[in-house]
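Heads up, one of the protein chains got dropped from this complex, but the rest are sitting where they should.
Naming follows writing order (A, B and C), and every chain is counted from residue 1.
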Amino acid sequence: MTEPLLRADGLVKHFPVLRGVVFRRAVAEVHAVDGVSFEIAPGETFGVVGESGCGKTTVARLVMRLVDLDDGTLTSDGEDITRVRGEALRKLRLKMQIIFQDPFASLNPRMTVGDIVGEPLHIHNMWKDGGPRRVRELLDLVGLAAEHAERYPHEFSGGQRQRIGIARALALHPKLVVCDEPVSALDVSMRAQILNLLKHLQEEFGLTYLFISHDLSVVRQVCDRVAVMYLGQVVEVAERDALFDRALHPYTQALISAIPIPDPELERKRRRIVLQGDVPSPQDPPRACRFHTRCFKAQEICEQIEPELEQRCDDHPAACHFAEPRAPVVESPA
Amino acid sequence: MRTLRFVAVVASLLLVAVACGKEGGPSASNNAVTGGGGQNAGPLVLGAEQFPECLNPIDSCANASWEDWAVVDHVLEKAMTITPQGTFEATPLLTEAPTLANGDLTQNPFSVKYKINPKAVWDDGTPVTSKDFEFTWQAHMKTKGSIFTTGYDKITSVDTTDPHTAIVHYSQIYADWPDNFGGNTDYVLKAAAFPKGPDISGQVQTNIPFSDGPYKLTSFNKNELVLTANDKWWGPKPNFSPVTVVPRTDSNTEVTSLLSGEVSAIYPQPSVTLAQRLKSNPKVKYRVGGGSSYEGVWLNLAKAPLNDIKVREALFWATDREAVVNTIIKPSDPDAAVLNCAGWVPNVGPWCDNTQFANFHYDPNQAKSILTADGYKLGSDGIFAKNGQRLSLTFSTTTGNKGREDTEALLKEKWKAAGIEMVVKNYNSPSPIFTDILPKGNFQVAEYAQVASPDPGVTSIYACDQIPSAANQYAGQNFSFWCNQQATNVMKQSDLQLDPAKRLPLIKQVGAFVRQDLVWLPLYQKPLITAWRTDKIGGPIGAYNETGLGGFYNLYAWTKP
Amino acid sequence: MTDDIKSAHHPEIGELEIAAAELPDDTLARMGLDAVGASQWRIVWRRLLRHRLAIASFGILVLLGVIAVFANVFAPHGYATQYLSQQLRSPGAGHWLGTDTLGRDELSRLIYGGRISLAVGFGVALSAGVIGTIVGSLAGFYGGRLDTLLMRVTDLFLSIPLLVILIVAATLLGGSVLDIVIVLSIFFWMPLARIVRGSFLSLREKEFVEAARSVGASNFRIIVRHMLPNAIGPIIVNVTLAVAEAILIESVLSFLGFGIQPPTPTWGNMLAESRDLATTAPWLVWFPGLCILLTVLCVNFLGDGLRDAFDPTQDLIKR
Partner (left out) sequence: MGQYIARRALVSIPVLLIASISVFAIVKATASPVAAIRSNPRVSQAAIEKYTHDLGLDKPPPEQYLTWLGNFIRGKWGTSIVTGRPVGPDIRDGLFNTMILGITSFLVSIVLGVGVGIFSAVRQYSFFDYLSTGSAFLGLSIPVFWFALILQIVFGLYLTNWFHLATPVLPTAGMFSPGATGIDLIDRIRHLILPVTVLSVQIVALYSRYTRAGMLDVLHSDYLRTARAKGLNERTVMMRHAMRNALTPLVSVAAIDVGALAGGLIVTETIFSWPGMGVLFISAMENGDYSVVLTWMMIVVAFVIVFNLIADILYAVLDPRIRYD
């Protein structure tokens, strides 16, 4: 593996729960992200998948340095970016950008599309150097017309808005783009268009994606490697095919078993793993293995010793005492 | 609104005023001062522009004139009092006034013998005695926060051997002795009412539970106070009883209350159209006259450019006093005239030479030529300037006083015509104007009133050693910062002269110095007004209108119409 | 609500408008459905035009403003020019609205007085608007200790009756126009600060704010370019209504003797100092009072119109 574009090492983020009569003090913490590590190689699409509330969006914000880390390090191109501030952080923005989940909320309703897309250029003193032309280019790039620049976000559909968000993210020629559930708010018909656009842009500009999603089929469609998160921790990391074909962690197995299969024949035949109970509160996660309360393989050890995320096969780490390569019940159609 | 208290205080300081009032309204009234006789005229309601907040007659409560006017004048008896003509006379408390002639005044050592009327009793029937005089003296000296100690501090002892004769011994001659135990602000207190001794602070704040006057105070709260006839009173019985005094602190509401009949008499501060308003109701009559407080334009002689006598002279020519009197005063008091003497008024003693400033009349050209001769040049903005310094003067007075504010506005235009700019900067009264602005000399021109007392001494406002300074804790009252050693010498000389005939030329000489140095410019005597409903009250209301005792003083003598 | 109760700092009706600011994006989207291609301002303007009273009021205010600005052109006499022989003339030829105690032309004084009154109204509204917006922005944007501190300060100012602190402060400063504007501004910002803070607290969580940060926008830029424009509706409505309130409060202060001191004419002090003349020279009482009433009424109508125009839920109610 070449030098990673981004390395995350033991990221931790806890959000305090405040109580108190006069002085408000933290009485508890939400363990949003609790020791997450991964590496992203240049040019790849690295997926992070998990149920809602598992901390994957917090990972996206940590990577973007939109929230501060409680612990862990972030390295980009060999440079420690964990604590960069001010000008250095501004510089970092040139390298890393983000596409948000909700195209309705992520565009300022009071700004024109041109202003939104052009804002990064203004901020980084690149406007004078052909700013308007660049905005037209960017709009063109994401499939919008130049005259759309004069309009306001509310005049556009969800898909169009997400294109505007993509154009804004690309304005600064970033290397890494964090895609935080970029299609989950869109109609199914739009999804493919946007995913195709992302793929096309990746090819054209050699982009690296950190692709966050709860939708395994989307992940399967676009990602090269995938990390699976449960309750603020990564439980398994693997190449896409390795993951979908040979999931090691019971949680991953359960997730994959729940993917709907288009073929009704196969759909009827396959065995689904149904997890018991709800996701525990991140404010008070289960001890040791966090998954043991819902795990179909759980034994006594799972309540006592926390499993390490360790290599099981080639480059396929998983955090489970009973992780094993396991043949999928149903052959995947791919 | 805020200035009323101060004005009222000043008005209460009149020691003597001569009846020179005029009456408005449909018919003239009977001005007899004696009266009464208990015709049982029934209840009466009076409006008080300032309502007394507390009643202690010795501490700071006594600083409010309305405490005297509304309550104490009617409840407690003085030894000596003031006549409408401005002289002192004995009240029914004494059998006769102490004089040199009857031997009750002795000069060396100085003592005053008060012969107490044997009929004089408190409302519980106990007699008024010399012990009460002694107690009154002690109370003034020993009460925490007592404010009127002048004169009392010169008393060495009170001889109480005879209960009906109080002999007051002073350490030195005190010409103003009638103002102790009486006069404008003082009374005789009842010793027996204060078992805790002569420090009466914190007592009688909300009630005066004893009386040797025509009325008793039967109730006092923030809504009203009620006076009822004192049946033990040995003088002429009052006609109206009970008399209720209610607060009418908003001047407009006050007049409305009289016009609508809610109150039967008021003693308001005059405003420009007050007379006109009062005339609008045929059942309302009023009496107006100039009192002994006089209004003037005072200058700070310590500061440029008013340290230049030429500038002062020009300013006097630029000040249209005639217009001020015509516009501000005459609508209320048609007989008012420009005042021309420098520290006295025509109706208090022989001291006022009312010609001293008479030659100054409004003549902007005269002002201009004086300034030009003094090296000033008229600028393109129409204002004179000298050495690059524009002739711009700050004019200060008390805020919220419509008459003074109108005077400022009027004079501002007049000065402008003479090439002098006026910048108005008014201050609240009494603080900071009497605590900071005037004593510390933080002004250029100021308009305020002084009081002419029967004692013609003006040392306190003119002498060099009375200039406020850190040394005298800024307590000096010579706010003009005028120091003419020659004039000061004459003043001191006059203060030692007890013979009025010999004193007069000295006083006139002081006036001449003031005129010569152009210290300040007199404007007018402040008019005082008493208004009442003729359907409720007959005579002799208003008899004391122009005196410090106020329009309600002879309440006991008022009759039914 | 000018005197007395107002002195309690009524929670402005505007405070209810936090709700409007909480939903700026999708509600605007809703507005957009019938307003394709229009900027927010054009939408607001179009909706305001439907509010006939507000527009009429706006027209009157503009007219008053023009007369005030060009007072020297419109006033038939100087405001200080005295015709001492014509004291207290009733309205008629020569002096259309009569003269006052110094024979000054009442109409001219009303025109010049209007200049000061309007200047006080707008001056106070604008500066209090700026203070309130800054305090509210900082508290809402940064949150945490700064927010707590600023909100305690706001509570402090709010817990003392407005008129009382105004009197105390006016005593301290003085009675010039600038003094009064300063005093009123210092004690007029709190309701707006609360409104802005409320808006900002909700705006802070919006994704577009995060988006701006992720492209490197500074806090200042985020506040000014992204958050303020989304909170502008309530701010404008509040500032507008503050004009009315400031004019009224100045007149109340004048009545109590703590306002702008004569001879500088304002409607408030003209009214206050002629209150003794209500029966003898009623024109001196009626006209300044009517001027205040008309202006304040117009400002209130305009504020109401703006409120409706900025309030997206109004579309749901059939007009």
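Quick note on the criterion: contacts are C-beta pairs under 8 Å (C-beta built on N, C-alpha and C of every residue); 3 or more make two chains touch, one makes a residue touch a chain.
Everything numeric in this text was worked out from a predicted model, so none of it was measured.
Per the touch definition above, the residue from B:G86, B:P198, B:P247 or B:G290 contacting the chain not shown is B:P247.
Considering the full assembly, B:P432 is the residue among B:P92, B:P163, B:G379 or B:P432 that touches the omitted chain. Set against the missing chain, the residues B:T83, B:Q205, B:T372 or B:N442 yield one that touches it, B:Q205.
Of the listed positions C:G143, C:P161 or C:P229, the one in contact with the omitted chain in the full complex is C:P161. Between the chain not shown and the residues C:L64, C:V124, C:I180 or C:V285, the one that touches is C:V285.
Contact with the chain that does not appear here is found for just one residue of C:Q82, C:S199, C:S214 or C:S251, C:S251. Seen from chain C, the chain kept out of the figure touches residues 1-11, 13, 16, 152, 155-156, 158-161, 163-164, 167-169, 171-172, 244, 248, 251-252, 255-256, 268, 271-272, 275, 278-279, 285, 289, 292-293, 296-297, 300-301, 304, 316-317.
In the full complex, chain B touches the hidden chain at residues 1-2, 5-6, 9-10, 13, 43, 45, 53-54, 56, 59-61, 63, 144-150, 153, 184-185, 201-202, 205-206, 221-224, 226, 242, 244, 246-250, 252-253, 256-257, 259-263, 428-432, 434-435, 451, 460, 472-473, 475, 477.
One rule holds in what follows: only the chains that are shown with their structure count from here on.
The touch graph of these protein chains is an open line.
Averaging the CA coordinates per chain and comparing them to the mean over all protein CA atoms picks out C as nearest. For the interfaces A-C and B-C, the C-beta contact count is higher for A-C. Centroids of chain A and chain C (each the mean of its C-alpha atoms) stand 49 Å apart. The distance from the centre of chain B to the centre of chain C, each centre being the mean of the chain's C-alpha atoms, comes to 46 Å. Contact of a single residue of chain B with at least two other chains is seen at no position. By the touch rule above, chain C contacts chain A in their complex via residues 24-26, 28-29, 31-32, 36-37, 39-40, 206-208, 210-218, 221, 225-226, 229-230, 232.
Residues 1-2, 251-252, 255, 259, 271-274, 276-277, 280, 323, 326-328, 331, 399-400, 402, 405-406, 408-410, 412-413, 424-426, 428 of chain B touch chain C in their complex. The part of chain A that touches chain C in the complex is made up of residues 61, 64, 66, 89-90, 93-94, 97-98, 100-102, 104-112, 119-120, 123-124, 151-155, 165, 168, 171-172.
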